[in-house]
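These notes concern the structure reproduced below.
One protein chain is absent from this view; the other protein chains keep their places.
The block that comes next holds chain A.
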Amino acid sequence: MGPVITAWSAISACGIGRDAFEKASPRPSPLDDNSPGDQAFLASAFDTREMLGAKGTGSMDRSSALAIGVVDELLAGLDVDERTGVVLGTTSGSSQTQLEFTRESLTRRKPYFVNPASMPFALMNSAAGQAAIWHKLTGPNTTIAGGRMSGLGVLRYGVRLLATGRASGVVCGAVEEYSPARAWLEYHRGSRHVLGEGAAVLFVEPSGQARDPLAEVLAVETRVAVDGDRAAGLVRCLDRSFAKAGVSPGDIGTLVLSAPGGELAEAERAAVAGLRASVVNPAEVIGDVGAATGPFQIATLLRSPGLAVATALDDDGTVGCALLRVFS
């Protein structure tokens, strides 16, 4: 048996933890922060100070806080060793922290009158590094900037770490904060979807360990649609996944989509038109959570035993899918 998922957790507009994600049907929160949208799916139940305390969190970015929080949820009751890795996906880190750093530099009396404590939080690897520090995870610690492909990129990379014995188990996931800075960047990239914020993580480890597997990772296939035909690229990923795992497309019971709308959604729907699976899209529940979409898709498909597929596409031309066998 290939690598397996043995635990997961999530923080989103649904609330904190697995039960919240399974049961809640959140409404977007109204915004009055001068951002381009008037509502967003905020993880309001997660207050950094309340959840993590005041120590070390004064300059902390929202993404790092969410990462620490969700890994805390995951590891509650999970016994892990010192070769446990953390692999998290992102779009470009905490845009708000980066914006505020530049704002300080440009508006204070001297350009270097900036808050030095905020600098490491402005880097993209802050969330994964912080999750490791707070939970003493000394295995490989990797940040993959994959945008909307982060979930698949992280899973593919994490499985590779297991195959080469570099980690005993890997916390695979992604984080996306909501902030006005992110909202404006998305707006100027042409997105008009209701944004969401969230963090979701899976624990992936070799099969045959003590924990009962929730699902087996049968295949993760990704490629780049260099000719611009995303749908055709995604079809090739699906075909290769089915061939690799020796399954028939007709056996796929659940399909979890990623795109919140627009051109990506059209390509995604065109690529999966031949599948007769029941279709879900977590963006309808928690909003557009950007880089965090992937692990939320996996968390969603874990509900339905049988063969399941999660697909993903990014504006930059990457496409891909994951094929899993979910156990009952």
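The working rule: a residue touches a chain if its C-beta (ideal position, glycine included) is under 8 Å from a C-beta of that chain, and two chains touch if they have at least 3 such contacts; residues count from 1.
We adopt the following convention: contacts and distances are computed from a predicted model.
One chain of this complex is left out of the view, and of "Branched-chain amino acid ABC transporter permease", "Aldehyde dehydrogenase family protein", "Cation/multidrug efflux pump" or "Beta-ketoacyl-[acyl-carrier-protein] synthase family protein", the protein name its UniProt record gives is "Beta-ketoacyl-[acyl-carrier-protein] synthase family protein". Checked against the full complex, the candidates A:Thr48, A:Thr90 or A:Ser258 give a single residue touching the omitted chain, namely A:Thr90.
In the complete assembly, the contact with the undisplayed chain comes from A:Leu137, out of A:Leu137, A:Cys172, A:Ile286 or A:Ala322. In the complete complex, the hidden chain is touched by one of A:Arg49, A:Arg166, A:Arg192 or A:Arg276, namely A:Arg166.
Of the listed residues A:Leu31, A:Val224 or A:Val247, the one in contact with the hidden chain in the full complex is A:Val224.
Listed by residue number, the positions of chain A touching the unshown chain are 34-36, 85-86, 90-93, 95, 98-99, 101-103, 105-107, 110-114, 116, 119-120, 122-126, 128-130, 132-133, 135-147, 149, 153, 156-157, 160-161, 163-164, 166, 180-181, 184-185, 188-190, 222-227, 233, 314-318.
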